[in-house]
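The chains shown are only part of the set, and none of them has been moved.
Order as written gives the chain letters A and B; numbering starts at 1 within each chain.
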Amino acid sequence: MHRTELTELIVARRIEAGVTWQDLADAVDRPVVWTTAALLGQHPIPRPEAEVLVEKLGLPTDVVALLGAVPVRGTDRDVAVSDPTIYRLYEALAVYGPALKELIHEKFGDGIMSAINFSLDIDKVPHDSGDRVVITFDGKFLPYDWVSGR
Amino acid sequence: MHRTELTELIVARRIEAGVTWQDLADAVDRPVVWTTAALLGQHPIPRPEAEVLVEKLGLPTDVVALLGAVPVRGTDRDVAVSDPTIYRLYEALAVYGPALKELIHEKFGDGIMSAINFSLDIDKVPHDSGDRVVITFDGKFLPYDWVSGR
C-alpha cells in the first residue's frame, strides 16, 4: 500500500468508527496536533504507538511498518488552499508574512524560525465577542552560520 | 504614487534612517506586528499615526492620504516563498495545515478561524537549547451559518 492510500483509509475509518483525534492522541499519550499530523502522513509513528492506533482504527496489522517509515511530507497546496478553513491560515501569512520576516530579523538577527525543532499547538480561548482559535508556532531560532565540517 | 512604490520607499528609508520597526510602533503606540504590516502595505493607517510615521521616516507629506486608503492586501507568493525565513512559515502549514483543519472542526465545529477579527504576535522565548521564535495566530471562530438579510 502507498502511504497516501493509507492516509485515505485512516480518514475513512476514523469517521466510520466515530473516534475523535483527541481519543487517538490520548490512547498513545502524545500531543493531539502531532498525533493528527502523523496519522495524516506527516510523521513516522514508532511501533508501539502504531500498534495501538492500528487497533483503535481497525486497520490491517501489516501497515505498522509503513506507519513507521519516514514519509514524504507536505500537502498538495492547490488542494489544501481551496478549503476555506485552511485558506485563512495562508491568508494570514500573505498579509503578515513579510512583517514577520522583518521582526524575526529585528528581534533575533539574520536567520529563521526552525520548522523542524518545532511544535505547534491549538487552543480554544473563550472571549466576550466569541470563542477564539489560538494557534501557536514555536520553533527554535537558527542563525545563519557558515560552518564547515571538513 | 502607487502604493507598492510607496512600500519600496518606506523599506529603503527605514534602513537609511536606522530606525527599528519597534521604534515606529512605539511612536504611534500600536502593536509592532500591526505597525510593520501596515507600513508594508497591508492596513490603512489613520491620519494621526500616518503623520507621525511620515515624519519619522522623512517621507513626502502628501503620502498621508495614500497611507490612509484601504490597500490591495496580500503578497506575491512566488516572491515571498523564495525567502527561507518566510518559507518556514509556509512549510509549517504544508505539514500541519490539514491537521489544524481537523482539530478546528473537532474542537469548534464546522467553520473557520477568522483572519479579519484577528491578531498576530511574535515573541522571543529563552530556552535551554536556544532562543525560540513563538508566533501566535489569534482569530475569532466563525461557524458556517446560512443567514439571509433579506
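We adopt the following convention: a contact is a pair of C-beta atoms (placed from the backbone, for glycine too) under 8 Å apart; a residue touches a chain by one contact, two chains touch by 3 or more.
Quick caveat, the model's predicted, so the values are computed rather than measured.
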One sequence, 2 chains in place; the complete complex in the file has a copy number of 10
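Here is the rule we use: only the chains that are shown with their structure count from here on.
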Quick one: report the Å distance separating subunit A from subunit B, using the average Cα coordinate of each chain. 23
Of all residues in subunit B, which touch subunit A in the complex? 20-22, 32-33, 36-37, 40, 42, 73-75, 77, 80, 83-86, 88-108, 111-115, 117-118, 120, 122, 124-125, 127, 129-141
